[in-house]
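Removed from the display is one protein chain of the complex; every other protein chain stays in position.
Naming follows writing order (A, B and C), and every chain is counted from residue 1.
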């Protein structure tokens, strides 16, 4: 049994799984049920001067029959009275002293920051999270991402918060920037104890093609919202990794963005996160998903022989390098497992139209059927319906072949194959020593 | 039969569907097969000083069993000789005079731009696309997104291109910016004829949890890549709409980002695009997907009574407003169609944990079973396994109820329901006149 | 040519087959979307090869998924003008669905037939509600005219493709209703007579003329048609039931299977006798299974199929045998019928002998149904048209042209009795060969051909 507990900025959490500041942390009743389900911590729905929200306020992208691959919202901060929120925070901490409650905050003036930080601490908050990310509505009023996009303002407000706060201060960053290091370094310079990222990305989730109004529609109008969910995980992973790799960012990271299960969480940890935060997956399936997160991460750590969550944090950072440092001589080819192949032909057409024309339906090297091996130079030949190698028309006879001489190892075929592990990329035994673009440039300079 | 042909910057295209600059436009043989399949135009894989690419180079996000909801690549520009590319461009235009060929370009010095533009025009290009977006590898060398992120540099290079070019010049923008209007306006100031967007988003597609190397792995290392595919459509839609709405952007837009079918394309057109470009969906399924794009758009335009593609362009822009202009008094409630409901309970748990606790398994208003109607304030009650209204345990008896008094119309339940059209949002007849936040602020100031 | 769509053919709504519920009802939109999204969109998909008409199945399914129902239906009809009925009556388990790659993952294959029905039925509904034709009649008119004999699936398909390209197509049908076996024989829980007539009406309205009550060789000769028309298509199907001529079989209570099915489907005055308890069906093919199941579903207490060998040798589809067994149909193997035993006029028993022993015994019954094949139409056809030893008209396997250059044939009369979908394909191939021979490029070719192919070698 691995030790899942983590310490982030001095805050002890029973596990790295926190509820992100969002509708699932809107009320004390919800947060308590979240803790009952197993969540280690919760970042309270952002407090500030309460506002009014609109209907509808959520949108989703479905793809190919799968619901909610991405999600967006035009909801703003809490629309409930501050008094009620603080009373509930107090009750939650009283009942769940071992779970972490971080209060997310967003106000304008220095005086307002002083006041709301004091009230948060009085309510028992374990830490604060400054919401400099929300990219809709509040930024029109000079808050949220309007701050996150201005490193100097971000740094100043962070230093205010540190001045007023006796508990750790996290800064939650907006991803709507050129280089996440700019606000990240500003937050560190402002004295923050930790960084949470990413907040949502500016988006229009879609257009109602009947009414021609963007979604989510508020009558005949809509506005841009913040995009999140499984779709954005790669964007968030990149930003977390960039900060984790940067020596100037010497504070821990709470990773947020498209985390649905323990595997996603493990990826964030491996790329430098100490805790992770979840919202969309909880809105889709409920608090109960944390059960497999805890259990799955524990079993994974056991299998890898790691004794604690912290041993995983940052493990993948050494492998994250600049393009110029990659080995230009590293070579892979695709292998198709004929026993697993169901003959759908997707690898064939993907390689033919979208890659390098190296997968064929007849055995033998490319030039035996395609004229010449030099793709794109040789004569154009008619592409007839595939002639599968044994002439059969049952699914099992549709096993395509890789022209191993021509395959450039791009791995597109593997990615489109619907059968897990049917196509794998195998390393070609390397005859040349590693040489990167940086090496070549250095050589040509000497 | 609607007229699908479009004119963009004086270039006639038989339809608005273009292949984006990417692996599917790597060679003449591919582009010609693409035109055979029905694509109206193609933006050639970016030309510049040819480079060397690495293996592997592509990554994908699968979600819940659905392949390739998002895609990334660490491939750079063409790795084939310029001579070969130009010869093929010439052949393609000779054979397909009615299809559009745009050549994507990326070089460094003014002299290089002059030279490559001349060669592109000599080869018969209908237009040029300046690649100021590629967010990996080339930017380390001062090109691609390194230009796209610096409006001044972007403007200057655009003006060079306009100086050398006699055919229309498109600028392809990077989405890795704070406000897409900054590079957009710079491109217009530089004199561009059109804007293509978006290029890919910086990303790490995932981490191999066995080796703890980020993906796509090049041996034991990887780097960030450019993210694209269905997942990023909302980000791209937003940026296209922001430019289309801005009066300073007086040039047409070629929309790019996660377009898989005619519906996606129609959304881009409605938000201001004149043509659209596709890559990921072609890499997944092949050129053939354009068949349903053409056919589906035509049938849609016919049904809407629109005679041409251009009638759709920009139709959804009037409905795209600032949050502060939305009607705070607009009111919706959720309706569950009991005949369609299969009793999965996802709406129930989504509302309970992720929204406002307004969907119940027993009839009657919320306070009849939940203590008090004021969510989050009242006593916390035990959440037992749901007691479905008739006590049955067959799927059909699991039809939940909406507490219509309490429902705030957020529409989360509709989004998570796996049955199309089972949950719908209905407008509550509005008793109050429209009032936006901006209206309220204006009132309080008077 | 009859263009008046108001003169649609109809049939009395009060027939025995109306008692049958649709065993695979029209998908709801939810069901269709979920199923369509499941399709992997295979390239050069095995389901296409398994379809006799080669419908681009992934393409039409993809169009359902994007809500492009009109486009979806057009993909189907371009390859198969009888796409609506074949979506319902095809033995998909043995064709497209059986070839679905998901079978190799031990995963339920895509329900292609049901999706095909959804697309075509919804598109035809839309055609009616919007008044916009899926296939507006081609404005070009050719001078050519074609006579088609028999109004079954083969002729209907052939006539449709001809009419859409401006050829005058006239169908001669000896009975009163078009549709052939779709109208007269398909199991009513799959497809009912109205559906078939509606489909025929839809085809006719594209500019096909139907002349009913005219029998070739009687009212008009084949030679006359050959003289008067530019081509003749023979789609006469098979003849009436073959009969065993058992002693005692003359009289009430002994039926030919297709005749009995037709009574159930088309005759408003027909009903089962109230005291029908036991029906014995002689035969081991799909028609025997069909009538057995229909009788069982209509309430006959005890229905048994009698087959001269064992179940393994039966020609009927396995899934149909299992389907019938669900309704209590039982099988008596290894028997051969000898004599119908009557008590007065009434059938009392069927005397049978075992084919594997010397036993002879009587099986008490009320009805005997003979499902032992249909007669070939050999005698109806001109001596100029060759037939093989099985009585099938001989045609070129690509073009469906007979030895007579102006005469084509298709459907059951050339293949001895296959599926509706095979007949539809025959009709289409014949139509395309006629059009091509007259220099007309078929406008609905059903396949995407590449625009051009060329070679350049860099010089």
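Brief remarks on what is shown
Here, a residue touches a chain if its C-beta (ideal position, glycine included) is under 8 Å from a C-beta of that chain, and two chains touch if they have at least 3 such contacts.
Keep in mind that this is a model prediction, so the values were computed, not measured.
Within the full complex, the chain left out of the display is in contact with A, B, C. Within the whole complex, the absent chain has one touching residue among C:19, C:330, C:346 or C:436, and that is C:330.
For the chain left out of this panel, the touching residue among B:59, B:168, B:229 or B:345 is B:345. Contact with the chain not shown here comes from a single listed residue; of A:113, A:262, A:320 or A:401, that residue is A:262. Screening A:7, A:248 or A:302 against the full complex identifies A:302 as the residue touching the chain left out. The omitted chain makes contact with chain A at the following residues, 33, 35-37, 87, 91, 95, 261-263, 285-286, 288-289, 291-292, 295-296, 299-300, 302-303, 340, 418-422.
By the touch definition given at the top, chain C reaches the unshown chain through residues 27, 30-31, 34-35, 105-108, 310-311, 322, 325-326, 328, 330-331.
If you put the missing chain back, the residues of chain B touching it would be 64-65, 342-346, 348-349, 377-383, 385-386, 393-396, 398, 418-419.
Going forward, only the chains that are shown with their structure count from here on.
Of all chains present, the one whose mean CA position sits nearest the global mean of protein CA atoms is B.
Chain B and chain C have Cα centroids lying 47 Å from one another.
For the pair chain A and chain C, the distance between C-alpha centroids works out to 55 Å. Averaging Cα coordinates per chain places chain A and chain B 18 Å apart. Multi-chain contact residues of chain C (touching two or more other chains) are listed as 33-34, 41, 43, 65, 450, 454, 456, 458.
Residue positions of chain A with contacts to 2 or more other chains are 64-65, 346, 349, 377-378, 380, 383, 418.
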